[in-house]
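Here is the structure we will look at.
With one protein chain withheld, the remaining protein chains of the complex are depicted in position.
Labels run A, B and C following the written order; every chain starts at residue 1.
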Amino acid sequence: MKVSNLTWKIGGEAGFGILSTGKIFSKIFAKKGYSVIDNNEYSSLIRGGHNTYTIRISSNEIFSTNKDINILVALNEETIRLHQEEVTYGGYIVYDENDCNIGDFKKARKDINYVMVPFSKIISELGAPKVMVNNVSLGASVALINYDLEILKNVIKDIFGRKGSEIVNLNIKSSELGYKYIKKKLKINVYELEIVKPVSKMLVTGNDAVFLGAVRAGCKFYAAYPMTPSSILHLFASIEDDYNIVTKHAEDEMAVINMAIGASFVGARAMVATSGGGFSLMNEGISSAAMTETPIVIVLCQRPAPATGLPTWTEQGDMLFAVHSSHGEFLRVVIAPGDPEECFYLTGEAFNLADKYQIPVIIMLDKYLSESHFSYEKFDFKNITVDRGKLLSKSKDIDGEYRRYFNTDDGISPRVVAGIKGGIHIANSDEHDEDGYSEESAHNRKIMVDKRFRKIKKLIEEIPPPKIYGPIDAEITVWSWGSCKGPILEAMNILNQKEKKVNLIHFTYLYPFDSESIEGIIEESNKNVVVENNKTSQLAKIIMMNTGYKIKNKILKYSGRQFLPEEIISGIEKIE
Amino acid sequence: MKVSNLTWKIGGEAGFGILSTGKIFSKIFAKKGYSVIDNNEYSSLIRGGHNTYTIRISSNEIFSTNKDINILVALNEETIRLHQEEVTYGGYIVYDENDCNIGDFKKARKDINYVMVPFSKIISELGAPKVMVNNVSLGASVALINYDLEILKNVIKDIFGRKGSEIVNLNIKSSELGYKYIKKKLKINVYELEIVKPVSKMLVTGNDAVFLGAVRAGCKFYAAYPMTPSSILHLFASIEDDYNIVTKHAEDEMAVINMAIGASFVGARAMVATSGGGFSLMNEGISSAAMTETPIVIVLCQRPAPATGLPTWTEQGDMLFAVHSSHGEFLRVVIAPGDPEECFYLTGEAFNLADKYQIPVIIMLDKYLSESHFSYEKFDFKNITVDRGKLLSKSKDIDGEYRRYFNTDDGISPRVVAGIKGGIHIANSDEHDEDGYSEESAHNRKIMVDKRFRKIKKLIEEIPPPKIYGPIDAEITVWSWGSCKGPILEAMNILNQKEKKVNLIHFTYLYPFDSESIEGIIEESNKNVVVENNKTSQLAKIIMMNTGYKIKNKILKYSGRQFLPEEIISGIEKIE
Amino acid sequence: MVMDKTKSKYSKENYNLKPGDFNTERKPTWCSGCGNYGIWNSLKKTFVKLYLMPHEILIVYGIGCSGNGANFIKTYAFHALHGRALPVATGAKLANHKLNVMIIGGDGDGVGIGGNHFMHTCRRNINMTYLLHNNKVYGLTTGQTAPTSDKGFKTKSTPSGVLEKPVNPVLLALASGATYVARGFSGDTSHLSEVIRKAIKHKGFSFIDVLQPCVTFNKQNTYDFYREKIYKLDEIKSYDKSDLNEAIKRSMEEEKIPIGIFYQVERPLYEDGLKQIERKPLVDHIITDIDINRLLNNYY
Partner (left out) sequence: MVMDKTKSKYSKENYNLKPGDFNTERKPTWCSGCGNYGIWNSLKKTFVKLYLMPHEILIVYGIGCSGNGANFIKTYAFHALHGRALPVATGAKLANHKLNVMIIGGDGDGVGIGGNHFMHTCRRNINMTYLLHNNKVYGLTTGQTAPTSDKGFKTKSTPSGVLEKPVNPVLLALASGATYVARGFSGDTSHLSEVIRKAIKHKGFSFIDVLQPCVTFNKQNTYDFYREKIYKLDEIKSYDKSDLNEAIKRSMEEEKIPIGIFYQVERPLYEDGLKQIERKPLVDHIITDIDINRLLNNYY
């Protein structure tokens, strides 16, 4: 059967390489020009939990994974138990009779196909370690869709290359055996993907994209304490020498944010990343950046909370916290990219905004966006340009007597790279006068608060309004933010196949909120609905807070899992 | 001149006992039944700054200090320079020619009286230490208003008693000399207060009242790291033995909040207090209380921020932070008392709400409310009763198998005093099942989020709506919260002397927000105005966020000083 | 002495629990071979040796692989935030000093993010026992450098090797004033459970640095590595546990690694200074009608 879309899922016990196996499968399609989006699920346990990896492959443009699975690879019985109901009519479950008694399962789903592959037998006959059943399953899967085994073999070579040829060969061999087993057993190709232009695509997660954007933007100092999105830490650490970046795994999150502030104070672009708990601990530091007017970029990856919560799952529960975080009132920018591509470009933008306005800029991700791979043609990194704003880096740039917090018309005071002659000042966490000296008078306080807030005028002109996707004249308008973008676009495309029913207003810039421009796009005549991955509909709240407009319809999900397009469709269909 | 109101101010260099001097002056009037409200200003320096203490005394009920000073006691030249314009027409400045050249000042204010008292000469002739000029000035002030010197002498005796009779006598002597000097110099009594019923009144600050309320409510564990409102720490420490309370000055604010959580977990009522920076650091801890459903009361005293800001001044800049603080979504209560009396009773209530709903309760103060004295007839402490909600403190209370997070109808699960037989469980910062075991399934996550949020139903029924002061049918409605109450009531009374012009809707409960009941009291026909001690009108924002109603008129002050009634009057008069 | 932790009401005669009775309904999820198993077993064994009942014990856990133990040991448990187990335990102990309070956490938890609490808890000398599961790596976050990792140790967060001198938890505890400082090895459970037993019985803050191989992320500090290097302090006849200088010297040994009790002295407990808990624990006070008249009278 020729298909343009195919969803493949693999499941098994934690600690058996499900995540890297999935990634290989994604890669072999992205490499050949297919659109790929994947998503993994695992527990906050090193062993013993249940892991899955879901990949959607398409010959067209796609925006998210979906619910219906065409091929489910079950490396243990639990996978069948938990996921067989997700398999689409006519789909396939690949399993090993050694792992499970298939009889009862079959009774429940007479509409799907069960394909036995003796994973462990193949592996033990080959004398390979048990974890290589993964490769057998990959080979079998490639065969099931009549894909090119060579591509898989090449990717395996790439990835396991540095482990030596023996390992590589065993890996390849086991995938071949899986492939051959299927080819021999099934005479027909059960699925076959439509052909696409073979332009190799990158496969990046939100974390990868933020990292890439930051390196391009000239981030020179990255500090973190291990926590989601920890792969950003690992990425920076892996290239710090080559790109002249200092990466610091610090003792705690207070150290992290304050080190970054120190680095930024002397002129280095600096970034930190964390999730909820760490962000909570950074709050005081953020307020210090605000008061001293030190630029800083903070990545906040959302996980189900409060407290430790569900550390390996996803949610959008921290928006209002980020927007109002830290004591006192101060300007900040809060950005929530919708996909890895936006992560890349908006990270570049985040550094510019931080520098130009000398404020903290918060980039909000969530675990889903952070760790799911999306395929893209190469990012055009030249589109990220560097604007450091009013930064004086040479003594001779200083014109007359220098006043760090000079009360300018736009509120932005020229900043110096600390250490140059003529620029001496105090960056002061106390309220201060134009020179930076601590100053408590009512008069000065008002001037300085006004100065710092006055920056909002230019800032709000510069940040773009939310993007509108889909027909202008739709009947239903979905309002959303961040990573919900993909599933909504998928849902929208399906719903609009017949009529122009739905469009999407997607916020990537959450704060400052341009009330006027948003009021301008609210169509009261429409059916408006928010879609959010949280319990309390935080976007609806911030819209109401700033425009007074109440969006009554809400599609909310707070089970620790991201939306699937199907859920949004059914939510929208219920709107009256 | 007989007056029913009188405002007295003393100013001088920091480190010379201005604060204790002012407090003595307040006391001598409260003791005799006058209404007294005072307010002090000092810098975040131990020496060298400028301190003032302003006291309003009245024979009627009053709600705040005011702008016009009747008597200004200047212990240095700076006091005259900074404050002589605040002196009312016909008012008095008491000074020492030794400290300043009065000539130029006199030119600027021909409408007021300058009374020279040779403070330092009197002191040096007496052979008393220099700091005792304070007493001379107190004696002189008492004489100026023909008050009873004995009362002053008694208070001095009370306060300095434990320093020995020599010190007491010198203090008394110096006050007598000041008194006599004036009596001899001025033949008339310049002011004389109307007589009131001589019922001795207490004189308490917001900090005192919170402390008293907490002790009455059975707070058994108090932890803090020194920071505004540090007097609460000192008060608890001073009585901990007598009232069986453990007071812990811990190593940092993370320790503070987590120690309190530990104490509460085993069954002790626990409270912490801090201001912005410390509250920022406590954010993660608050989320831990929320997830484990451990009751906790957190006092947040607002100061001008961000960062270190103006640590000895006042502002209302942290409301939206408190309401949205900490990562993840969870229920909390945010309370902002308007005066020390409300501080007292609402602190009692805070402990009950924390216990009954097993949630964090935040009490918001600000430096003005924390440190200003208000006079009251004795608090009726019996009005604070203790309701610990569903707390099982004995093994035999446990009925069958115990499940800590049992999914009850009202969302509140019976809690045990840890340590009793039969109640073993995990209080878990991870998402957990009904027993407390870590549990990551989508199904369980949804159940638990819903359980924790379901408590809001009962809670919102129980918390009272904002209070309305003044005529129901006023033309202008002021909306405000917390400590602005006093100055607004003063302004309202003045404005309403001729016509029913103004009323006040005052919020002490800020969250959860009962949208329906608030929508019910919004009169769109009125002129509505918010009065807030901040830059960004946070009450207006939270009202709009929850009701969609936009209050366009705003009277805001963010100079680090609280409102004076006069400023509110002029703000209201400008409303069109 | 009121300040003693609850001596179990149970004794040889009426106590019939076995280590397995301290298992919860959940099976450990640690990797097979993980050093946490050894500690888990030693601990349960020790409870039995001391005739303790599950409800007489409160264990406060940090976040980490070690902290996941909250799900596997049947006692009262508080699974605190990462790095904050010590203050939670402190608050709990001060509010009810009759409870046997223990703390379990990883090295990242205890001397990384939680380092300040560690130092200050040691000098406080509250009657509790702290087991640091020291695997010299961040386990739960899949293998970054820990503050205890050896110089040069390569992980995802320090691919060119750690540049810092490692934190020495034993030395730090000694320098901060802990009154019982020991080291155990999860590969020697009978020795470890003795060290734990003595720690629980010690009157004061007892700290045990437990060498705990992480078979998944630390290929350097393995069972074999330790077996080769370890020696027992208790086997050195002349060793004087009350000599702080000697303890400090031993704590700095690297070629050979001492286990056992480095230091043990008696110093007044923090609780001993608290008059307010002399008669009974805070939580035992009735709070329904506290008379504050005396306090109110101070305000006139």
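One rule holds in what follows: a residue touches a chain if its C-beta (ideal position, glycine included) is under 8 Å from a C-beta of that chain, and two chains touch if they have at least 3 such contacts.
On a predicted model such as this, the values are computed, not experimentally measured, just so you know.
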item	value
Omitted chain's touching partners, listed by label	A, B, C
Selected residue (touches chain absent from view) among A:G423, A:P466, A:G482 or A:P565	A:G423
Listed residues C:N125, C:Q144 or C:Q264, member touching the removed chain	C:N125
Absent-chain contact - pick from C:T24, C:S42, C:N127 or C:N168	C:N168
Hidden partner chain, touching residue among A:A255, A:I456 or A:I575	A:A255
Among B:G49, B:G389 or B:G422, the residue in touch with the chain that has been omitted	B:G49
For chain B, residues in touch with the removed chain	15, 44-49, 224-227, 230, 233-234, 237-238, 241, 247, 249, 251-253, 277, 307-308
Positions on chain A where the hidden chain makes contact	27, 30-31, 200-204, 208, 212, 215-218, 220-221, 223, 239-246, 248, 250-252, 254-256, 258-270, 284-285, 288, 292, 378-379, 381, 385-386, 417-430, 435-438
Residues belonging to chain C that touch the chain removed from view	111, 113-116, 119-120, 123-125, 147, 160-161, 163-168, 171-172, 174-177, 244-245, 248-249, 252, 267, 270, 273-275
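Rule of thumb we're sticking to: only the chains that are shown with their structure count from here on.
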item	value
Length of the line joining the C-alpha centres of chain A and chain C, rounded to whole Å	38
Between chain C and chain B, distance of the C-alpha-averaged centres to the nearest whole Å	41
Multi-partner residues of chain C (at least 2 other chains)	63, 68, 79, 81, 83
Per-residue multi-chain contacts in chain B, two or more chains	254, 284, 288, 292, 429-430, 438
